[in-house]
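A single protein chain has been omitted; all remaining protein chains appear in their positions.
Letters are used for the chains, namely A and B, taken in the order the chains are written, and counting of residues starts over at 1 for each.
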Amino acid sequence: MSKPHENEHNPHKPAARKEMSRRQFLSYTLGGATAFMAGGAALPMVRFAVDPLLQKKTEGNYIKVVEVSKITDQPQEFNFEVTQVDGWYESKPTLTAWIRKDDQGILALSPICKHLGCTVSWNNNAKYKDQYFCPCHGAHYTSDGKQLAVARAPLDEYKVKIKDGFVYLGDKMPNTRAK
Amino acid sequence: MFKGVYNWIDERLDITPMWRDVADHEVPEHVNPAHHFSAFVYCFGGLTFFITVIQILSGMFLTMYYVPDIVNAYYSVEYLQTKVAFGQIVRGMHHWGASLVIVMMFLHTLRVFFTGSYKAPREMNWVVGMLIFFVMLGLGFTGYLLPWDNKAYFATKVGMEIADTVPYIGPYLKELMQGGTIVGAQTLTRFFAIHVFFLPAGLLALLGAHFFMIRRQGISGPL
Partner (left out) sequence: MAHGHSSKEKVVYVGDSRVKKRSYNPEQPDYTAYPGKSEAFIPNFLLKEWMVGVVALVAFLVLTISEPPPLGYPANPNNTGFVPIPDWYFLFLYQLLKYPYASGSYVVIGTVLIPAVMFGGLVMAPFLDSGKERRFYKRPIASSLMFVSLLAIIYLTKVAWNGYEHELKELNIIPEHIEREEKAREAAAAGKPTGQAKPGGKEVAIVDKDDPAMASFKKATCVACHGADLKGASAPSLRGIGDTLSKDEILKIIHEGKNDGKMPAMYDTAIGAGLTDQDIDHLAEWLAKQKAAQ
């Protein structure tokens, strides 16, 4: 604690050098240490919290379902298994698709009825020839999946990809054909 | 006995001025329903706080049984509601209290608005109050998912789709809140953490600021 006294005794000593005052130095050090403590503690936590955002997406995970040559213009039922990972839960639900082709390409429809979630099938009721019919409440759909009764929306379709003569199916999406 | 303990503590910590400051301040006539019945509109803030306290307590007790896990959440809620003594009342307090807090807060906000009480010098307290409003809505939204029944699940899905529509950051925001690409196990734990730790911490800080400012500035004068 001798500095202030020195200054007192030599009031004319040039203070030209732009030195940091002791108080300033202490404030900066204090601020820096605070910032380090806050940042150092928070950084791992923030990275921890945003991890799901930065994880590699498994999207576009297409599942090989059937040879293209087997697809006809009549819808056929195919089952395929997907792996769904939800954090520490992994499940392998079996999904069903009704696949047919026409001049617009291959259409793969999900058989989950858009009314109350029962399962529709193709041509399973004599009254609704060449239609998807739901046995629960009589919802029926055209081959494009357009709803004709009861249901509020057309059947969902799967994303379709064709590679090496096989049909690959991806995520479900709202119907794009039935307008 | 009690007096002895109090004096012993007071000698060491000098606590008397702290509570005397709260206790002794004068409350003006125009907010006192005993003088003018119409002054009951000034009760809504206090009632909001009262129900908030009930919310915090009942929430703390609910976590004694609740498990934030997609397999067990629903069954733990069903168990605590139907099998545990007074479970229906405790969960009921938390469920209905959530709605009641919103109602009371809404009425309190309207009272402050229509009496012009947010005007200078009380602008900051209004802003803090609005922040409390957002936090409460956030608590409502995150709490809605926790029972993990169909209503909870699908309402949250709709909420996530709404978040998704925000320009530019929407998809990231959605994924950050969901903790992944689907509403699932990680969404539930995330919402649980936000509902039980993050938002209540913010709420308590804001409430502290709210009350401090009321005490400092006093209640707004009569019209």
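Here is the rule we go by: a contact is a pair of C-beta atoms (placed from the backbone, for glycine too) under 8 Å apart; a residue touches a chain by one contact, two chains touch by 3 or more.
Note that the structure is a prediction, hence the values are computed from the model and not measured.
Undergrad: Let's see if you follow the contact definition: name the visible chains touching the chain that is missing.
TA: Looking at the complete complex, the unshown chain comes into contact with A, B.
Undergrad: Touching the absent chain in the whole complex: find that residue among B:Gly97, B:Gly179 or B:Pro200.
TA: Once the missing chain is taken into account, the touching residue is B:Gly97.
Undergrad: Touching the hidden chain in the complete assembly: which of B:Met60, B:Val84 or B:Met130 does that?
TA: Going through B:Met60, B:Val84 or B:Met130 one by one, B:Met130 is the residue touching the chain not shown.
Undergrad: Residue by residue, what part of chain A touches the chain that was omitted?
TA: 112-121, 124-126, 134-137
Undergrad: Can you list where chain B touches the absent chain?
TA: Interface with the chain not displayed, on the chain B side: 11-12, 14, 16-17, 20-30, 32-35, 40, 43, 46-47, 50-51, 54, 70-71, 74-75, 77-79, 81-83, 88-89, 91-100, 102, 110, 113-120, 122-123, 126-127, 130-131, 134, 137, 140-141, 144, 147-155, 157-159, 162, 165-167, 182-184, 216-223.
Here is the rule we go by: only the chains that are shown with their structure count from here on.
Undergrad: Quick check: how many Å separate the C-alpha centres of chain A and chain B?
TA: That gives a centre separation of 32 Å.
Undergrad: If you look only at chain A, which of its residues touch chain B in the complex?
TA: So the residues of chain A in touch with chain B come to 49-50, 52-53, 55, 57, 59, 84, 86-89.
Undergrad: Could you pull out which chain B residues touch chain A in their complex?
TA: 70-71, 172, 175-176, 178-182, 184-186, 189
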